[in-house]
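Of the protein chains in this complex, all but one are displayed in their positions.
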Amino acid sequence: MKRSELLFLVALLAVLALVPLLASNLVINFLVTALIVALAALGWNILGGLAGQISFGHAAFFGTGAYVTELLQLRFGMNAWAAAVAGIAAGALMGLAIGAAVFRARLRGSYFALVTLAFAEVLRILTNALDFTGGASGLLLKLQPGAAHFQFDQRSVFAWIGIACVGGVLLLTRHIMHSRFGAQLAAVLENEDAARALGVDIFATKLRAITLSAAITAAAGVFYVQYFLYLDANIGYGTWISIEALLAAIIGGVGTMAGPLIGALALHGLGELTRGFAGSITGIDLVIFGLLLVAAIAFAPAGIVGAWKRYVGGRRNA
Amino acid sequence: MLEVSGISRSFGGVRALDGISLSVASGSITGLIGPNGAGKTTMFGVISGFVAPDTGSVTYRGADITGEPAHLRARRGIARTFQIVQPFAGLSVGENIAVGSYLRHTKPSEAKARADAVARRVGLGAMLDQPASALTVAGRKRLELARALATEPDLLLLDEVLAGLNPSEIRDILPVIHGIRASGVTILMIEHVMQAVMALCDDIFVMAQGKMIAEGKPDAVCRDPHVIEAYLGHGAAARMQEAGNA
Partner (left out) sequence: MTYPPEIVAEAVVGGLLTGSVYALVALGLTLVYGVLHIINFAHGALLTCAMFAVWALVTFTGISPYTAIIPLAVVFFAVGYVLQRYLIGPASHGDDSNILLVTLGLSIAIENALLATFHADTRTLEGDFGFQVVEIGPMLISRPKLIGFAASLIVAGLLWLLLKRTDTGRAIRAVAKEKLGARLMGIEVGHIFGITFGLGCACLAVAACLLMPSFYVNPRVGNAFVLVAFTIVVLGGMGSIPGALLGGLFIGVVESLGGLLLGDSLGQLGIFIIFILVLLFRPTGLFGARA
């Protein structure tokens, strides 16, 4: 990754970090929501972008992180930070379990997308039906501001933690892309047979990818719960987060390092704009997102980051 | 080094391989030839772990690897190229080869250095940062070769590595293949380009319609009537004999 790109990202994160100091609670809320989606999308990107396995059911990991952390605090009185770690670990385990079943069966492409969707739906139905998980009325975490409880009076602290997490995952993604694991992921994405002939263990590589991907997306779920406190089956395991994570990654630039972050910010910004114009008509923003996805695939499959690189490359050569 | 014994494989009703046995001596260049449809690439698939045989066994350096998955065979030291080249199109030439060198080297700097060295060896040194999709056919063949070499194999399976090359390109790549053997790698090659087979191979196995029909030194195999029949048709050997006597 070029020096200039790295600088741009650092600058972007710095600007984002300044926002909470200058803006209203509304804007900070917007930022935190965008960061949560960005984190989920960064997780999705590891599996969908780097390894090329497009999942329609990442809610399965988001919800697991959210539910485990909330349940451990509510039902067992566990410390918030410990519960957060447990939530991430649980998400990773869910990824490992689903991955083991699905990749052993050699499911790919549309079949893979379908089965991930099915897993997420099963989890949604179960959590919606069982009392232990709050059933249809959901769960509410007790409001206790204080660092020990991973809750903060000032929303800006959440925003900074979110930026730090996103920054950390960005660095992790960059590290992966330049490592042996990254080369294996790229080989699996490009051509599995050729990769096998070069000694790449397809099953193990995909399993590693989905476990890491799930852990990161679960972290987004944990973060969501600590900020919003309320959780139910449609929030945790609903298709909204599967779709937003996917959309952010693809529109931002699937397989790139910063794509998911850029995509999440762009989509949420666009969403706010549309809500500003169209007012109270629910769903208009998503209509635009859906059409944007189609347009992105049709005209700019490399996403915003890809288009930018092409533009910059063209300018440089001119 | 490699012992293949009694391999049979059917696809649906078609018997692609029928009791094939062959052996490859360590340090040799061995040829596997035969008319189209003989089953040569399927044989490669069995040896490299992409096709499971119905019966028979594959022994490599004394170990039975018949059921072993392809990626583990690569780790053992068996590398292969594909008849229809399969570059990682979205990656650069250097990155392509690095996937191979990462097999034995975990550190990115080592793997990259190793990949660069292999690229230079096959003549792709100048193209390292180019996208693999920008290569010509000859370039892609070299890339196939380089990727396989980067895994530091002891046995290299070349599947029609000369196909699609013009005579001067063939002339350029022959010394590369000699060089590979000189560095201690055993080679088993499927080839149709006869001049190359004659020039390179120590031993030759001939397949036709799923069966092994001849084996031996190049000169002997050339004159074998079964081989002539397989390539030129039924009765050709007798006709050539008559023409010779007349």
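Letters are used for the chains, namely A and B, taken in the order the chains are written, and counting of residues starts over at 1 for each.
Everything below uses one rule, namely that a contact is a pair of C-beta atoms (placed from the backbone, for glycine too) under 8 Å apart; a residue touches a chain by one contact, two chains touch by 3 or more.
All figures in this text were calculated on a predicted structure; none of them were measured in a lab.
Shown chains touched by the hidden one, complex as a whole: A.
Considering the whole complex, the residue from A:Leu7, A:Leu21, A:Ala82 or A:Leu114 that touches the absent chain is A:Leu114. Across A:Val102, A:Leu198, A:Leu212 or A:Val305, the single residue that touches the chain missing here is A:Val102. Within the whole complex, the absent chain has one touching residue among A:Ile243, A:Leu270 or A:Ala307, and that is A:Ile243.
Seen across the whole complex, the unshown chain contacts chain A at 52, 54, 56, 101-102, 104-105, 107, 109-111, 113-115, 117-119, 121-122, 125-126, 128-129, 239, 243, 246, 250, 281-298, 301.
Going forward, only the chains that are shown with their structure count from here on.
Partner chain B is touched in their complex by these residues of chain A: 178-180, 183-184, 186-187, 189-191, 193-202. Listing the residues of chain B that touch chain A in their complex gives 48-50, 69-71, 74-75, 79-80, 82, 86-91, 95, 98-100, 102-103, 106-108, 111, 147-148, 150-151.
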